[in-house]
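Submitted below is the structure of interest, expressed as structure tokens.
With one protein chain removed, the remaining protein chains of the complex are shown where they sit.
Labels run A, B and C following the written order; every chain starts at residue 1.
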Amino acid sequence: MTELQSRTGAHTDVPQVIDFELTDELKAFQADAREYAETELAPFAEAWDREARFPRDAIAKAAARGYLKVTIPTEYGGTDLGNLASCVMLEEINAACPSTGVTVSVHNSLVCSLLAKQGSHEQKERYFPKLRDGEWIGAYCLSEAGSGSDAAALTCAARDAGDHFVIDGPKLWITTGSEAALFVVFARTGEDRVKGITAFLVEREWPGVGIGKKERKLGIKASPTVEILLEGVKVPKSNVLGEVGRGFNVALDTLDGGRLGIASQSLGIARHAIDTIREHLRTQVDAKGRPTAHQADQWELADLAADLDACRMLTWRAAVLRDRGLPCGPQAAMAKLKASLLANRAARSAVSILGPAGLSGAAERLMRDARICEIYEGVTDIQRLVIARGELAR
Amino acid sequence: MTELQSRTGAHTDVPQVIDFELTDELKAFQADAREYAETELAPFAEAWDREARFPRDAIAKAAARGYLKVTIPTEYGGTDLGNLASCVMLEEINAACPSTGVTVSVHNSLVCSLLAKQGSHEQKERYFPKLRDGEWIGAYCLSEAGSGSDAAALTCAARDAGDHFVIDGPKLWITTGSEAALFVVFARTGEDRVKGITAFLVEREWPGVGIGKKERKLGIKASPTVEILLEGVKVPKSNVLGEVGRGFNVALDTLDGGRLGIASQSLGIARHAIDTIREHLRTQVDAKGRPTAHQADQWELADLAADLDACRMLTWRAAVLRDRGLPCGPQAAMAKLKASLLANRAARSAVSILGPAGLSGAAERLMRDARICEIYEGVTDIQRLVIARGELAR
Amino acid sequence: MHNFELSEEQAMVQETVRKFVDDVAAPQALEHDEHGRYVEEGFAALAETGMLGAAIAEDAGGAGLGMVSLVVATEELARGCTSTARLFLDAAGLAGKALEGLPAAAELLGGVLTGEVRIGFVGPEHGIVARAAGDGVALDGAAPFVTGARAAQQLIVCARLDGEQAVVVVAADAVEVAPLEPGLGFRAAAPGAVTLAGVTVPGDAVLARGEEAAAAISRASLAARIGGAALAVGSALASVEHARRHSEERIAFGKPLARQQAVGHKLVESRRRAEAARHLAWHAARLSDLGQDAGEVAELARLSATDAALHAADEAIQIHGGYGYTVEYHVERHYRDAKTLEVLDGGALALRDALAARIAAQAT
Partner (left out) sequence: MHNFELSEEQAMVQETVRKFVDDVAAPQALEHDEHGRYVEEGFAALAETGMLGAAIAEDAGGAGLGMVSLVVATEELARGCTSTARLFLDAAGLAGKALEGLPAAAELLGGVLTGEVRIGFVGPEHGIVARAAGDGVALDGAAPFVTGARAAQQLIVCARLDGEQAVVVVAADAVEVAPLEPGLGFRAAAPGAVTLAGVTVPGDAVLARGEEAAAAISRASLAARIGGAALAVGSALASVEHARRHSEERIAFGKPLARQQAVGHKLVESRRRAEAARHLAWHAARLSDLGQDAGEVAELARLSATDAALHAADEAIQIHGGYGYTVEYHVERHYRDAKTLEVLDGGALALRDALAARIAAQAT
């Protein structure tokens, strides 16, 4: 007999730790982010997409609300709200504009959080004041033409030149690259596939840093994805992030946070798609107001709604683990895997259910935007690999 | 600025209500149920299935551990552990023997919980002492040959004969029917499709109660499914459960609990299938101990593992809502929908991955047992209907 | 792997179109799509090959090579440029087949088949309503996505007139055609949103009504299903081929992507669906050419083929990774076009309903 079984009191007395509700504090934060998304993003997102225009003003307004400092420690002027709060905020933003969403996500979860964890006091003192208010936006330069999923295959070279390093070699697919002022750059300081990689903090204004080709993409067109050219860039040794030769570990540090960001983006897109479907089906009623929507469409709505709730719990669970400093690799991968697949399914269903009218306007943009979620921060099969390794190691 | 945004303290101070961990108390209960399942069920489940033998002794042992009184109020000698605890327990039992699982689930969530909610003090005083220790097992008689998903189409007649009713008409697909001593019987006391239905408490030993045809089934063969013959059964008016004409509402009361029971059964089966796959893949290693399992199999394991976690959260969320007395119809339907689909997918994958060796033994039984989860307590499409209605009414 | 036997003339259609695709359509596909630029010259060159009339009966001015020739040509076109394939299907299939048996439309059909008259086809799924107005009829309704609409001189409109079906021709400049920006797919096929707000046409613009119109619409519908299936099959095969090549070239974790089991299996599944759909499409075309009822197989073919095309493009994007999300690798274009095709001509749900009705109508 366990304590619970021998208890005689009613179960309502049990202090149940398990719960699925946000605190009032987080709910208020969620409402704030939703209000921002609905007023500052939703009315303009379609035009930004069509014109592939970076939403500078909206990002500034996000900064004014503190959305760009949620991973910055309080001693450096940030709010350090943690992963769960970030996920809640990002879902709201992405439900309106995934281009803004990924801009915020990269700045917070790949740049600021990395600086917070790996940076020296001097680095933090120097960069956080600029990053926290959006004066500077951060970008993360890991990918190259020959290294996507296989990040350790990177070839961008950092040559030790005494008191500084000299970095050479282009970086590809850099989100917000053309708008950012600070780059986290991963470059090769040695031959070892893994231990030969070092992370650097590189400023946009330094000589040799240039913007290369801008990608023309299926979606998230208001988020510029560019090549970053690094040609003989002199980087003082004080701008090594973490230790020399530990860059791959530094990069690994960002994986879970980045994946939670994209999981949250996926949730936002999926929710938007489901809302679109629901509103469409709600207009289909008979004279007595009874729904006349096709069973096929109603069933699809049901499946999507259930998956949305499930994916949100997967995401928030991983965020809570991470907030507690616990390992959450497989859990974050599960969230990203399932949420990104859901976002795509939901968006495609929205197009189907809206019919020809869904071929232009909100539904088709959802479908184009959603497609990136299965690709960046580790393609879907990489998530499966991470989860399977975790399972086989259990 | 919300309170959270203007905070200056570290986020670790925030009392986060949201959590996904069981209390220590529930963990101990879970461990108890697991120990029961592993010692009293798992070694015998295959033989029970092959011989279609009801596990009387194992049920008695479950009763001895208090598993048959978790929905009985404490004032009647029960433990009233609530829905979450029931779900935790049922997952463990079903991971070993789904036939035992459904026996326990029906007894608890369809019979005892209904008596607790709808029964008179006299009814409770009379029946709970027998039900709580497994002396009597309960069965739930709703289905008929012509009414499965469409329960309101039932035709079993209850004629008012002054101080008693006379019930006539067979009931079909009654789980544990041949083993039960107390039946909750739904019968027609009026012509109105819905308001003409009344629920009764009927004892096995009363004249006119008989056991008809026993179904031969694909799986859960150790759980007898029988026809219950009711021929001129005199039921005293004191054995009306709830009110005359309110039987349909009484039946609706059990829906969510029953669905959580089957969601938990599905979780148990899915977990067993995933464990089977994991153990199989773990044996596939090269000389250095590195996994050599096919990517296809590893990826499938990853997808299933993520879905299992997601479905468990869907289930537990609905259980927590129900424990708090909050509406949880769509949430319970989501849990049942997704978990039952998962159980089937996982079991089929186990057969595939084990290959010809999976065509006999544990994997093939999983596949046969899992298939019922999409059928009883509301077929899959009924869950979709419930969820879609909830969505369209939002 | 196929031995779909073609007649000498059908084989010539295949060869001609293949050459046109290699020389003209494929090289321009990316750029036209990206800028939403109508493939005007390409379509004109295609019309010049005489291929628009391949599937049209000889007595109606075509080459009489049957639906198989439509399938062959559409499949080939779609491998290179899905937008051109769609415009071809609109003219050579939907409009061509609708007009084929209508004496009143002989001249119009001639113009369509030579490419002199660019048309847009507004199918019955849009529920356009016609009513008597003076000596002619007035048309009301809207079609949110019509390929070719922005380049069309004439619109062929399927409408309901006094409870009957009707086929009406309307000058494109008499109606409102709004551009679709950006619009999901077929961006180089000049798609537009057509609004018919009481536009009136003279009586002789009603090309057919009653049974004659129903037959015309039925022919167009069959062409939309069989030809649409062929378009999707061509797109699916193109996606598989793009992905296969990329997976051979791209190295990750020390070996070509193609050596990863998960990548190989993606290609297999995409090809499996494409080949299965392809057999159904060809079978439907052959049944039709034999004068047999091809309706059910055509519906199955189109459902299978759009599913195959979307699946193949989706997996091709995934195999390409980041490259697949950019406009330079063709596969995102196939993804958009496949989804767009799925929604057009009535959409997949209507096909499922029609097939369900067939099953329900079977004798027990």
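Following the convention adopted for this analysis, a contact is a pair of C-beta atoms (placed from the backbone, for glycine too) under 8 Å apart; a residue touches a chain by one contact, two chains touch by 3 or more.
Every value quoted in this text rests on a predicted model; they were computed, and no experiment measured them.
Across the complete structure, the visible chains that the omitted chain touches are A, B, C. Summary of contacts with the chain left out: across B:Asp133, B:Glu203, B:Asp275 or B:Asp381, the touching residue is B:Asp381. Not every partner is drawn; the one left out touches chain C at residues 1, 3, 244-245, 248, 258-259, 261, 264-265, 267-269, 271-272, 275-277, 279-280, 283, 287, 290, 292-293, 296-297, 300, 303-304, 352-353, 355-357, 359-360, 362, 364. As for the chain not pictured, it touches chain B at residues 49-50, 143, 146, 148-150, 153, 172-173, 215-219, 294, 296-297, 344, 348, 351-352, 355-360, 364, 367-368, 371-372, 374-376, 379-381, 384.
Listed here are the chain A residues that touch the chain not shown: 294-296, 299.
Operating definition for what follows: only the chains that are shown with their structure count from here on.
Within chain A, residues 381, 384 each touch two or more of the remaining chains.
Chain contacts: chain C has residues 262 touching two or more partner chains.
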